[in-house]
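Heads up: the structure comes next, in structure tokens.
Only one protein chain is missing from this complex, and each of the others stays in its spot.
When the chains are written out, they are named A, B, C and D in that same order, and each has its own residue count from 1.
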Amino acid sequence: MDLFLETQNLTKTFGGVAAIFNLSFATRKGSVYSVIGPNGAGKTTLFNLLTGIYKPTSGAIRFAGSSIVGQPPHKISRLGISRTFQTPQIFLNMTVLENTLVGCHSHGTSGFFSAAISSPQSRREAARLKEQAMENLRFCGLDHLAQRDSDALPYGELKRLEVARALSTKPKLLLMDEPAAGLNDSETSKMGELIQGIQKLGISVMLVEHNMALVMAVSDELLVLNYGEYLAEGTPEQIQKNQKVIDAYLGMGDENDDLFD
Amino acid sequence: MNRYRGFFVLALIIIIAPIIFPDSYFVTVVGVTIALNALVAVGLNLLMGYTGQISLGHAAFFGIGAYSSGLLTTMFSWNPWFALLMGLLVTWLVAEIIARPILRLKGHYLAMATLGFGIIINILMVQPTHITGGPDGLSDIPVLNILGWDIDSDIRWYIVANGALLLGVWLALNLINSRIGLALRAVHGSEVGAQMMGVDIERIKIRIFVVSALFAAFAGSLFAHQQAFISPDSFSFHFSIELVVMVVLGGMASNYGPIFGAAVLTMLPETLVVFEDYEVLILGAIMMGIMIFLPQGLWVGLSQKIKPLFLNKATSSVESVGG
Amino acid sequence: MTSLTEPLLKVTSLSCRYGKVTALRGVDMEVNSGELVTIVGANGAGKTTLLRTLSGVLPRYQGTVFFAGEDITTMAAHRRTELGICHVPEGRLMFAELSVADNIMLGAYAHRNDDKWLKKGSDEVYELFPILKDKADDPAGTLSGGQQQMVAIGRALMGRPKLLLLDEPSMGLAPLLVADIFRVVRKLNRDGITCLMVEQNAKAALKIAQRGYVMETGSITMGATASELLANEEVRKAYLGH
Amino acid sequence: KIGTFLAVTGPASFLGDPELKTLQMYVDKINSEGGVIGKKLKLIHYDTGANPKKAVNFAKRLIKKDRVDVIVGASTSGTTMAVIPIVQKAKIPFISMAGSVKIIEPVKKWVFKTPHTDKMAARKIFLDMNKRGIKKVGLISGSGGFGKSGRSQVLALASEYGLTITADESYGKKDTDMTAQLSKIRATNPDAILNFGFGSGPAIVTKNVRQLGIKLPIYQSHGVASKKYIKLAGSAAEGVRLPAASLLVASKLPGSHPQKKVIQAYKSSFEAKHGPVSTFGGHAYDALYLAVEAIKRAGTVNKAKVRDEIEKTKNFLGAGGIFNMSKRDHLGLGLDAFKMLEIKNGDWSIVE
Partner (left out) sequence: MSDVLLQSLITGITIGSAYALVGLGFAIIFNVSDVVNFAQGEFVMVGAMSAVSLLAVGTPFVLALFLALIVVVCIGLILEKFAIEPAKSATVVSTIIITIGASIFLRGLALLIWGKDFHSLPAFSGETPIHLGSATITPQSLWVMGITAILVYLVHLFFNRTITGKALLACSANPIAASLIGIPVKRMMLFAYGLSALLGGAAGVLIAPIAFTSYDAGMMLGLKGFAAAILGGLGNPMGAVAGGVLLGVLESLGAGLISSGYKDAIAFVILLLVLFFKPQGFFGRAGEERV
């Protein structure tokens, strides 16, 4: 079965208002699957549901064949789903490397006691995890900043740090919430390359993004949400031509044309 | 190794102090109080400074340790060491039970809940007079005995208390520099972020709460034996607040800040006694002054101010990396 | 305003530091009355820092800022708002627990005694962003990113800006809305509000702007008309993606 | 050298404050008269704020650092109990000014005290109740050391005097209103209300009783034996009875009273300097002179000798009563040291 992540009739309401309503979709292993839709359509809410940060009001979520509804976020993370956030959730009290090391947390085994007495085994493990973390920083082009305090990083680098940190959990599926927001066009295309690189590592990606150039370039398949509901699903070509999507979200062709009048 | 450098300096200071001032009241008597307070503060700092969870109830754990030792040795004539172990065990249990619901709270709600917990425990020390001795407390707590040595003189207590402190600091250092330590700091930085990295934040918060409670209980047991008398007044919420002040005044999230804070806050009243009625006034003013001018605490603040004086040349080259 | 020759905003050799990190080094720039000027630059170039220094929430280190002929270099932020400098901040900075309506109303704090404006202004904002009308009673913190951006712009408009500082107003907005936002900005500009806008969506920004500056590591490296910048090969390569 | 540590600030400052003033006043006086055995006295004082932890360190400081010869001190029972192990070990004479009977029962070799015990107070009150035909007593007490210890004496001794305790309520140090407890007491129909406590609590209790319209006789302990109590409780204090040292009613004592001279001298010199006396300052006076007399008799400051001499004190006329110490009694006061007083027209008057 190559269905990887799958939801059925997923619904999430906040005080009576449905942010996600009756949503069913499925992604394929190894693909880049993008979710687009107007602001407030429920994309971030969907990510929060998939990662266990919100509990669904109703409906099912299956990942790699088993249900993950009701699991706490750290369990879901250990099952292989990781994410980046729309508002970066960087540990600002740490250096770049330390941030990434936290991603390796669940791949360590030394407990409180052996850590407290600094057992040789825990020290070996620490060295190994550090190696891994550096590897991921290098992959995201941040290795030269490893010892920097993360609170002094500009926005774009925070975004990449989130990716490096998420990769350190060794995810099978990476959810990325607007990774290109706040990046200029050149930086955005670098982010596109990074996403493709991640896909090459064999990691499936789910992407939420408003930058259509990026989305259309990297996605294998797209899901369009509107007011929390399914609007359309298809390949980039199909979606770009879909009139419903154009009306609700994309607008006509090059939107900025009329700005010249 | 680099991370132990501060530790060795601390050890050196502790060893040298009584050699230079062998019979000084400030070293051998106040020094013991400092060491015990510092031990609690180091534990509390794991919780507050690194994990970002405030506790205004740690005097309670200190008290549970003290009362376990006091009660079991005086009423049931237990061996002090078993009593001490029992104290740790009871603390573990209490902390484990209370931690789950309490640590779900955040910020000031957490502060209030821990404060309330501390007050409840204190009332439990005062009220059942027939068990705890009530407000008059427990007297004649026997001395501790290590390998045939009775710990009955001030200098011996100095050695024991500071030995315990060094042990505590060493454990805390290791913990903070480990995978666990990073996870703790991550919880402080962003709870959702930490969760998504696979950190079981609920569990790890509970664990560190228990650990810091055990630090306090251990210090409390030693305190009971050292004083030979305990009463609820020593474990009131004032002491909880004092502990928090030690941690913050000294400097959070640095291993030596809380020790420094404990030393300063223990010494201050001792030195201010000469001002009699003005003592309280001056103490308050000093606290405000430190926090206004060195908001990161004495340790961090002072070392930031002092370091450039020594490392003038070195830092100027480091600075340019920022650009 | 005063005279045609004098710019509305004039910045000379402005520097700014975060602790030891210098974020702005000797910035010189100006914005004329009625203009729409945009600043483009890479991440961390200091664009946000510049806007924050202009609106007074960050203290400057060196240099001067003149607004409408008045030296406002050391003026407190709230006084600058009273003069008509309004800021749509990066990251939106909602009053998360307050309702959307309160957020918008508070934008008019400097004109709090003008009941007519309170009513008229908020009507205008709801007209500009109809979705906000439905959400008026919700806490602003629960809105989606894009909705919050609308609140932030609406809030700034309530201050009746003479100079509107916009920090990446299109960040995180759906394509349809991005176009809307640019249209709104252009409309506001045509209605007489002078705008200084920072945008990562440089192409669109330059299309509606009259002039632009390029910023690199804390300094202005280029200043020209928008069309010159759009045509410039280096600018195209570094900021426009091709 | 005389060391002392008192609760000059904090919840028991009303004890420590007059005690310290008394000590300072009389040490100066003794020194101006040439000192003791040819040497000037030196008083070293630390403020404990009633905190036992501090008391322990200060006791050590007095012994180790200041090397005092005798300790006259500790305002509260808590701080006294805390330092007992230390003075016992250091073998230094220690005269406490705290109330609890536990301090001297069982007898500890180096520990003495001057104030009447709560046990004596309870007996004195019960005797008076017997005289008035009171059978049922509603008890309320402070939850601090003084109140708790008094409470247990009351509970233990009541049956001996044929009294039943109908209610047993308490209040905290900083409580601001006791009407809830008092209405509960009223519901048990006692013949009188007895309060054991100090600080602001007893005054609030007194006011609350009258506010509730309860007309029963009120008894207070010797813990309120100062004018401040009358001032705070105001008209509600009329008719309240309490056991107290003769000091409070010095001028009303018959001329034949053996203590009259001592008391009046103390009272007038204290009041000349600091305002109205309380019995607590008197305890300090007694403690100081017990020590000074013992040193005079011993002719040395040798600790063991001084201790022995304190224990041998006989017929010492103090502010609190006539002291007759012995190996088994390190207080040496009899019940007659207490007078039963009643508050009339805002002043003390002697019952009997």
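Just so it is clear, contacts are C-beta pairs under 8 Å (C-beta built on N, C-alpha and C of every residue); 3 or more make two chains touch, one makes a residue touch a chain.
Keep in mind it's a predicted model, so treat the numbers as computed, not measured.
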Message = Can you say which of B:Ile146, B:Met288 or B:Ile306 touches the chain missing from this structure?
response = B:Met288
Per the touch definition above, residue among B:Val9, B:Ile120, B:Ile146 or B:Leu167 touching the missing chain = B:Ile120
Key: Contact partner of the left-out chain, one of D:Ile204, D:Val277 or D:Ile310   = D:Ile204
Ask   = For subunit B, which residues reach the chain that was dropped from this view?
value = 48, 54, 101-102, 104-106, 108-109, 111-113, 115-117, 119-120, 123-124, 126-127, 192, 237, 241, 244-245, 248-249, 252, 277-289, 291-292, 295-297
Message = Even though one chain is hidden, which residues of subunit D still touch it in the full complex?
response = 8-11, 13-14, 17, 140, 143, 169-172, 174, 176-181, 183-184, 187, 199-200, 203-204, 211-213, 228, 231-232, 234-235
Ask   = For subunit C, which residues lie in contact with the unshown chain of the complex?
value = 55-57, 76-78, 81-82, 86-87, 89, 93-98, 102, 105-107, 109-110, 112, 139, 141-142, 155-156, 158-159
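Basically, only the chains that are shown with their structure count from here on.
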Ask   = Which one chain sits nearest the middle, judging by mean Cα positions?
value = B
Query = Measuring centre to centre with C-alpha atoms, which chain is farthest from subunit C?
reply = D
Message = I'd like the Å distance between the centres of subunit C and subunit D, where a centre is the mean of that chain's Cα atoms.
response = 74
Task = Name the residues of subunit B that each touch 2 or more other chains.
result = 322
Query = In subunit C, which residues are in touch with two or more of the other chains?
reply = 21
Key: Residue numbers on subunit B that touch subunit D, as the complex places them   = 23-25, 28-30, 33, 126-127, 129, 134-137, 139-140, 152, 154, 227-231, 233-234, 269-270, 273, 276-277, 279-280
Request  = Under the touch definition given earlier, write down the residues of subunit C that touch subunit A in their complex.
outcome  = 18, 21, 40, 42-44, 91, 131, 142-147, 149, 168, 171-179, 182-183, 186, 200-204, 207-208, 237-242
Request  = Would you mind writing out the residues of subunit D in touch with subunit B in their complex?
outcome  = 8-9, 46-47, 50-54, 56-57, 60-61, 64-65, 77-78, 81-86, 89, 100, 102, 143-145, 148-149, 152
